[in-house]
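Notes for the one structure printed next.
Omission of a single protein chain aside, the complex is shown with its protein chains in their original locations.
== subunit A ==
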């Protein structure tokens, strides 16, 4: 449900940012990881060059590598199948797969969730993009606020401890403060450095970096 709505919001935002319907749909079909897609169209709308815009989207997508790592143990797919499964390695499929009790149900959960979301995400993207073209000036409808609201909704559950809040606070200051002085798209990449910076500071404060690491992934070997 939430995915369908974000898909629609993405279609509207992307078309409102000046991308064509074809470009918008290509993003959902080929990229298929929401936060990266929102980041890319936001960066392009802000006048960023394609390389810095893609870099920001790429860094947001890096978390999927960690999902893939967890999933590859649970799914135990033959190597030949992995390139086909890879496109579906996202937040939602990982959450569903991790919640399954047996390998069979992990595979079914992953496949059903992946297929359903892929179809839903792409259909709603198309509807959103067509809708945005039909209504014309998306700003008058307040639709330019959909992007930041989606980001905030994704961010809010992550702000669990002081560390996360410190990273977010520093990133906001860097992202806004550097905006007028650095080329478009670059301030977001600099703001990403808030993550290693806070980790480093935390490690220094505790004297030993490893003690600062919190392992919130449950250990399971199946």
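Assume a residue touches a chain if its C-beta (ideal position, glycine included) is under 8 Å from a C-beta of that chain, and two chains touch if they have at least 3 such contacts; residues count from 1.
The definition used in the following text is that contacts and distances are computed from a predicted model.
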Candidate names "Branched-chain amino acid transporter AzlD", "Probable cysteine desulfurase", "Fumarate reductase iron-sulfur subunit" or "Cytochrome bo(3) ubiquinol oxidase subunit 3"; UniProt protein name, chain not shown: "Branched-chain amino acid transporter AzlD"
Absent chain, residues of subunit A that touch it: 1-2, 5-6, 9, 19, 23, 26-27, 30-33, 35-40, 42, 44, 46-47, 49-51, 53-54, 56-73, 77, 79, 82-83, 85-87, 89-90, 139-156, 158-159, 163-164, 167-172, 174-176, 179-180, 184, 187-188, 191-196, 198-199, 203, 209-210, 212-217
